[in-house]
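Complex shown without one protein chain; remaining protein chains in place.
Take a look at chain A:
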Amino acid sequence: MSNQVGDEFPALCEKCLGDDQHLKMMKHANGDECKICTRPFTVFRWKINDGQSKFRKTVICVTCARARNSCQSCMLDINYMIPLDLRDTALKMAGIEGFTSSKYISNSTNREVKAIMADKQETEFRNIETDSQADRAKAMLEKLARKFEDNASALVKKPSRNDHIDKEALKQLKSAEIKKLVRELPFNGKIEIPEVETPATSFFIFGFPQDMPQYSLSDYCKKFGKLKLLNIVQRARCGFVSFTTSKAAQEFARSIINNGLNKNASRPGLLILEQKYPLRVSWSDRKSLGHTNEEHHKLSLICTRVMKQLAGQEKKTEAVTRNSSKPKSSGSQTAPSSNQDKATTATYNSSKLDFEL
């Protein structure tokens, strides 16, 4: 009896079935083609009491749903109601073999191939009971939970910044190539507020990581006033932002000077967004940032270099003002890369004259 019920009853999640104890469904044998495997399947339509007048229906066949352990209607995981790709990512991170073993996922766009693949699945998944599947899911979560408890921190991969590659690329970069691009850009601008009243409203922003979302910058800037312009090129790691009023712009500058990270206002001011995106800000009018991939890539290298140089300078001045014989704190943090840093700083200093107007 249970076998028959398994055949007849669609694989649906609790959310799709709603809160009511009883439910009327309409069954339409071979009513539609499965959206994944293109074979005809029995469609169920029902309505639940959630204030929405729309009918729900099954969109994929039972076989496809069971192979993925998903709901036939919403295609979320049938036990935990989570998106399948996130579930599989989580399982992969924990090193557990997921439901969707790769042999059942066909990347083919051919309808016949899809159907044949599904037929092969059919034999394996026909006799799987929903209960045993729930057990399987439970076991999997159990494993995941154990893994999670053991090493929650180990599962989160540290963002691997490929700095060494950048450094090699930096060395190869000839100053003549970048001269033209960088001549206009104010990498050695300042953040201090001019004493004379100026109508300046715009800033040059550089050095942020390539994965910084634009909205985190624009949301931050909007706190000071309306933006007139936001021209961010993530690949080049630099951009321009300008406010509609000079008052807002000055407030923005003042907040950066006073954020405790900047001692010298005659240099580009450091700002750290959301505690993970460091960037430098200096007053400047909008200039061209180049149009091609190559130009953007070179600009991003320059940005890396300038960021390092500025950090190095700040460390130096800090050491000088402290007058300490042993630069302990600065040495401990960046001990392995200090040699490289010096080298890049030296090269930057030698080519610095090129950058200045």
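One rule holds in what follows: a contact is a pair of C-beta atoms (placed from the backbone, for glycine too) under 8 Å apart; a residue touches a chain by one contact, two chains touch by 3 or more; residues count from 1.
Following the convention adopted for this analysis, contacts and distances are computed from a predicted model.
Q: From the list "Pre-mRNA-splicing factor CWC2", "DNA-directed RNA polymerase II subunit rpb3", "SWR1-complex protein 4" or "DNA primase", give the UniProt name belonging to the chain omitted from this structure.
A: In UniProt, the chain that is not shown appears as "Pre-mRNA-splicing factor CWC2".
Q: Looking at A:189, A:207 or A:239, which makes contact with the chain not pictured?
A: Checking the options A:189, A:207 or A:239, the one contacting the hidden chain is A:239.
Q: Given that one chain is not shown, which residue among A:43, A:62, A:75 or A:181 touches it?
A: Checking the options A:43, A:62, A:75 or A:181, the one contacting the hidden chain is A:75.
Q: Name every residue on chain A in touch with the hidden partner chain.
A: Here the touching residues of chain A are 1-2, 5, 8-9, 14, 17, 21-23, 25, 27, 35-36, 44, 50-54, 59, 73-76, 80, 82-83, 85-87, 89-90, 93, 109, 131, 134-135, 138, 141-142, 144-145, 148-149, 155-157, 159, 210-211, 213-215, 218-219, 229-235, 239, 286, 288, 291-292.
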